[in-house]
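With one protein chain held back, the other chains of the complex are shown just where they sit.
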Amino acid sequence: MKKAGFWILAMVFVLNSPAFGADCLSAFKQEHGNLAIAGGTAHIPVVKEAARRIMTYNKDIRITIGGGGSGVGIKKVGEGLIDIGNSGRKPTDNEIERYGLTMYRWAVDGVAVVVNPAREIRNLNTKILEKLFSGDIQNWKEVGGNDAPVNVYTRDASSGTRKVFWKKALSKGEITGNANFVSSNGAMKTAVANDVNSIGYISMGHIDGTVKGVALNGTAPTLENVKSGKYAVARGLYSNTKGKAVGLAEKFIDYLYSTDGQAIISAKGFIPVGQ
Amino acid sequence: MKRRLPLLVDVFSFIAFFVYTVVFAVVILYLIRRAGFPFTVESVFGSADPVRALLLREPVFDGLFPAISGTFLLVVISVGIAVPVGIGTGVWLSEYAKGALYHVMTLFLDILAGLPSIVIGLFGFSFILLCHRLFPGKGPGFSIIVSGASLSVLVLPYLARSTEAALQSLDNSVKTAALSLGASRMENIRYVLLPKASPSILSGILLSIARCAEDTAVIMLTGAVASAGVPSGVFQRFEALPFYIFYTSSQYTCPSELDRAFDASVILIFLSTVLFGVSLVLNKTVSDPATEGK
Partner (left out) sequence: MQRLTDIICRFIIFSGALISGTVICLIFLVLVVSAFPFFLDNGLEVFFQPWDPVSGKYGIFPMLAGTLFISVPALLLALPFSLGFAVFACETGPTVLKKPSMAVIRVASAIPTVVYAFVGVFLLIPHIRSIAHSGSGYSVVAACLVLAVLISPTMIFFFHDSIQAVDGSIKAGADALGATRSEKILFLVLPAAGRGIFAGIFLGLGRAVGDTMISLMLAGNNVSVPGGVWDGARTLTAHIALVMAADYESPEFRSIFACGLALYLFTGMLSVLARVIHGRK
């Protein structure tokens, strides 16, 4: 009951967002300058939309957005090459200490196994999942599918999505050397959508009709299951800054926490998390 | 076997002609068919008002304008750096260099010309990192100026060699006439040789422009990003057409983005073809005896 009440209230806020939107953006009124953001690719849809609204509101602000993966985001912001480094995993204690990072978590996201929509599979248990990714199972017919090779797609070492998936879904199991490398969540989606025999992993917020999420051990990859904790392969979406966020960076992160920002986050398929 | 020989060579060369023509026709026609006419207001400016966007009053989010302006600025910077250095080197090679020094420099330029573009990008990238380490906060960072400088390294050998070749191919009488009248070597270069060779040199410059506009490997390591708007300064990150094509091919979020990538491809090919064509015409005017003024 409490939950429903909360959601109703949230809906009211979202529906009224134009008025509130203007309020949220008013912090940027007198600002000018450049803001460089890079890192995790899962964050990109949210950050891009937020940037678009801010830049449309105030023409004197320039926000550039790059990808590269969580590792890159942390590195670059730590080295002072960018202002905000996004990561799809919590920075390690080592990284925090070394760079003096301040973390801001503004969403929770799941990492789902995805296959092409043409594939019939709805559920995989962990053992079989590990075998599919390690290359022990090489043909779909071994798991009840058609006679076709299993094409594994994976991310590079910098990816937070990969790290979380490898740790929590594969239990740090091996990923076959024959796997195809893609460089972002967006690229993973395109690859899996275009290959009927593919299997990969992706940020849940990126799942749309072009790829199909697969349940793990009976638990479907939905936001509800992530929230309740039933679906364990989840991670926070962080924006990190070197030291405390100041200036434009601070305002941008505040914007993500604002009602406007939280609405964007929900709309893009993530679970917004307050300050 | 000897009987078949004539047939073999002829047939094979015809096959080669046929194969390549078909392949290139397929590539170009596929792109043109898929892209349609690329210079539409929608593909360049998206949902923004064209006039305001051109005046930089309104940001363009779903059009090619930022990438086009990025590529344009990139070319201006890289050719702006490469032309004086490259032509200077070419003149030096043709007029001043002798013996071992000449051979060493031409060897260097040959090696540079053969270097993969990504190695040059790596060099630019190292430069950025080094500056960042030595002068934290004050280095150029990932920016259009570093990309432009790296691209100029890419086209430098070509400009130098083509300038040298242009000067060398001048008729001997042209080269010595002014000297015999008492002009200094420098005067000869400035008032006789360079102007005479300028069509060839210009054609080399045009080719360099094409090369800088279409390179991806160098700029992806030194500052090209997927989303940056129109470049706001030389020390800023930027968008560029070839990088847009690369980036979109693997991760397009909506069909219109993919369409724009096809548009960008056609724009680049069109640009290069025009530049190549003009440079070809320029080269023809040089070798045309009618212009030699004998």
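A and B are the chain letters, set down in written order, and residue numbers restart from 1 in every chain.
We take it that a residue touches a chain if its C-beta (ideal position, glycine included) is under 8 Å from a C-beta of that chain, and two chains touch if they have at least 3 such contacts.
Given the structure is predicted, the values throughout are model-derived calculations rather than measurements.
Q: Can you work out which residue in B:198, B:232 or B:249 touches the chain that's missing from view?
A: Checking the options B:198, B:232 or B:249, the one contacting the hidden chain is B:249.
Q: Can you tell me which of B:166, B:189 or B:226 touches the chain that was removed from the display?
A: Once the missing chain is taken into account, the touching residue is B:189.
Q: Return the single residue from B:85, B:183, B:202 or B:234 that touches the missing chain.
A: That would be B:85, which touches the missing chain.
Q: In the complete complex, which positions of chain A touch the hidden chain?
A: Its contact residues with the unshown chain are 68-69, 71-72, 75, 79, 148-149, 151, 153, 156-158, 177-181, 183, 191, 194-195, 197-198.
Q: Please identify, in ascending order, the residues of chain B that touch the omitted chain?
A: Residues of chain B in contact with the hidden chain: 5-10, 12-17, 19-21, 23-24, 26-28, 30-31, 84-89, 91-93, 96-97, 103-123, 125-127, 129, 153, 156-157, 160, 186, 189-190, 210, 214-217, 220-221, 242, 245-246, 249-250, 261, 265, 268-269, 272-273, 275-277, 280.
Throughout what follows, only the chains that are shown with their structure count from here on.
Q: Once you find the CA centre of chain A and the CA centre of chain B, what distance in Å lies between them?
A: Whole-Å distance between the two chain centres: 38.
Q: Under the stated contact criterion, what part of chain B meets chain A in this complex?
A: Residue list for chain B touching chain A: 57-59, 61, 132, 136-137, 141-142, 225-229, 232, 236-237, 250-253.
Q: Per the contact definition, I'd like the list of chain A residues that touch chain B in the complex.
A: 34, 36, 38, 45, 48, 51-52, 55-56, 59, 62, 64-67, 79-81, 182-187, 189-191
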